[in-house]
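With one protein chain withheld, the remaining protein chains of the complex are depicted in position.
We call the chains A and B, going by the order they appear; numbering starts again at 1 in every chain.
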Amino acid sequence: MTRKTSTLAAALTVLAFSFPAYAADPIKIGVLLPSSGVFAGLGGDQTLALEMGFDDFGREVAGRPIELIPADTESKPNSGLAQFKKLVFKDEVDIVVGIISSAVAGAVRDAAHNAKVPLIISNAGNNPLTGEQCSPWILRTSFSNSQIVREMGPWMAAKGYNNVFLMAFDYAAGHQMMDAFREGFVAAGGNIAGEEFPPLGETKDFGPYLAKVKAAKPDAAFVFFAGGPAIKFVKEWAAFGLKGEVTLAGAGWLNSALYVKKQGMDAEGALGILNYVPSIDTPENAAFQENFRAAHGRDGSEFGVAAYDSARLIVEALKATGGATDDKAALVAAMREVHFEGPRGPFRIDPMTNNVVQNIYIFEVQPQGDSVAAIVQDVIPDVQDPPKGCTL
Amino acid sequence: MRERDPIQLPVAGLLAVIAVAAWFGAGYFGQELLAEIAILAIFAMSLDLLVGVAGMVSLGHAGFLALGAYATAGATVFWGWPPAAALAFSVAVAGACALGVGLFAVRLGGVFFIMITLAIGQMFYAYFFKARAFGGDNGMSGTPRFDLSPLGLETGDPAVFSALMLVIAGAVYVALLLLVRSPFGMMLTAIHQNENRLASLGCPVRRYKLAAFGLGGAIAGLAGALMAQHTGFVSPDLAFWTLSGEALIIVILGGSGSLVGAAGGAAVFVMLRDHLSDGSFWEGLRLSGDIATHWQLVMGLFFIAVVLLARDGLYGRLSWLVDRVRSAWRGRGGGA
Partner (left out) sequence: MLLDPEFLIVQTLNGLQLSALLFLLSIGLSVVFGLINFINLAHGTLFMLGAYFALSAARAFDSFWLVLLVAPVGVAVVGGLLYLVLLRHMQRADPMKQVLVTFGLIFVGLESVMIVWGPLPHTIDVPALLAGSSSVLGQVYPTYRLFIIALGLAVFLLLYLGLERTRLGAIVRAGVDNRTMVAALGIDIGLVFFLVFCLGCGLAGLAGVVAAPVFSIFPGMDMSVLILALIVVVLGGPGSLKGAGLGSLIIGIADTYGQVLVPELARVTIYALMALILIFKPAGLVPVRSGH
């Protein structure tokens, strides 16, 4: 029975595609986000925001409906690559958007470059993707790891932090974040008190590393953790008596809007640097947050905003081509021209690298009502990556 | 023990015909799937040699797959070796490592063998995860495919590449079948059935098992090298123990010890995964496409069902069916 039905479905599909394309042909967009594996939570968050983006900016361009086709990367490179191929070669999508994990992005990169289909990366921050491995077909609406962190070193040095301890998981993103911080901080005259790189995903206990931080007696620590480990790290930091003794600073995912309230008062006083915080005071952001809260009962996060802006980028580029998608080069050219005021401020694509140019915010976690929130302390406008080895 | 194995070759022939038909009918994506199936079939058959023939259940077999993949990636990208030479290198590296590991592992039996192979597979995973030279957890891209341009073939074309993979899978199958039916293979089967008796007869049981383990590792390395060529990418996930677990499921699904069953199991597995994770498949069943989000739940239930119900696998069931039909036919023929 099952087999019969699916054969029937397959036959119908074949029939449907054998008709020539006509005006109301849907514009197909592959959504390459994990619904399983370690990044399932972030994938879910981006899916919600992407849907909201298409609701807000239009589900139809020039009479052609926009159809989203989800594909689960399982947060694994090989599955991500297989799903990318499925989207492009089986579903024949016009645009692919998504990718949380840098490992998945790395696996997909060559295939996307060769397939000549626009790929919009809505999270993965691996530097080389818009550096030496950049491709005219790959745009990034989220960030590069160094883009987020680079300005934090000089800022902290100027605030009088001279001796800083570094910590991140031992993986590519962790090292890129720490390198970017170290470079700026040392150039500004700071001293690195010590650094630790616990093994990714296997650290069930930050205790041993916190003991090392304690022993080093720094002014501050600069760390990069995200998701479950970030919650755990902040709580442990307080439990080990480091809160109040040593200033905790981090790449802002440490106190992401997705879970800063779960960290509660343990997070209070933490400094962070990120491309978005919910407390940004602009009408665009107020509208975004209001919609998101109404729909999902919580703050929209930096992950959500990147997906939301990706939807806007796609819709505006499609409007610019009059809904035409056959000429993929023209479609990408249109995307590179799009610029707007989004929830996180001015948004545009850097023609040198295809990475986003955006404001970077420095925040402090402060009490708010019966909980805490990240409050903006400083804004560094229009942060742009140097085109490291990228020639487009 | 099947005294005779009358359906082995007919089933293999049937699979070959299906593969050729699929190759002619497949589009761009279908070719990708075919290549994936062929490579996974090689991996599953190498595991079947250990599990089904020699009776050694390994939960670390993916470690050798990853070794082969990384050896090919390293040799082509760092040293600029041609892919064919890198492939031979992969087989040698994986085989040698398997021999080294096997030296210790084959002393153990049952659950303890499962546990030590699990630990060793995870050691490879932990190593590749940290190996800066290979991109650590991010993995490494850039592995080229065979250069067949002298023959006028472009392996970048999925149809050419998948055909090549199918041919190699077929060759591996034939080689393994000859091996299993050789005196060496007979001895492995006998060890599987009653290790103590053979040991008491003076058979160097451990040496046979070691040879099988090394050979299985080498073929897994071959599959790894082809996988690196196919995706152009290697990552530590290739060594993770769940991949070994999935390969074991494939072997059981197909019918442990039947070789051709492992190949068929690989095909069923890949097609199933492709369908379950596709929303339109569920919509085709008049169910919500959102179920696709939780396809791993269905896959897990499927695993359990396979283990509980499959007994001797698809191959065994088919074999049973053929037997029944035959005896019924004979019965009727005798009466007439």
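In the analysis below, contacts are C-beta pairs under 8 Å (C-beta built on N, C-alpha and C of every residue); 3 or more make two chains touch, one makes a residue touch a chain.
Treat the numbers as computed from the prediction; the structure is a model and nothing was measured.
In the complete complex, the hidden chain is touched by one of A:A239, A:A329, A:V379 or A:L392, namely A:A239. Looking at A:P199, A:G322, A:P351 or A:P367, the residue that reaches the missing chain in the full complex is A:P199. Remark: the omitted chain is touched by one listed residue; of B:L65, B:V91, B:I120 or B:L238 this is B:I120.
Where subunit B meets the missing chain, the touching residues are 51, 57, 59, 104, 107-108, 110-112, 114-116, 118-120, 122-123, 126-127, 130, 241-242, 245, 248-249, 252, 294, 296-297, 299-304, 307-308.
Even with one chain removed from view, subunit A keeps its contact list with that chain: residues 35-38, 40-41, 43-45, 170, 196-199, 201-205, 207-209, 211-212, 214-215, 227-229, 231-232, 235-236, 239-241, 258-259, 262-263.
Methods note: only the chains that are shown with their structure count from here on.
Put simply, the C-alpha centre of subunit A and that of subunit B have 36 angstrom between them.
Those residues of subunit A that touch subunit B in the complex are listed here as 2, 5-6, 8-10, 13, 35-36, 69-72, 74, 76-78, 81-83, 85-86, 89-90, 102-103, 106-107, 109-111, 126, 170-172, 199-200. Taken in their complex, subunit B has these residues touching subunit A: 27-30, 32, 36, 126, 129-130, 135-139, 141-142, 231-233, 235, 237-238, 274-275, 277-281, 283-286, 292-296.
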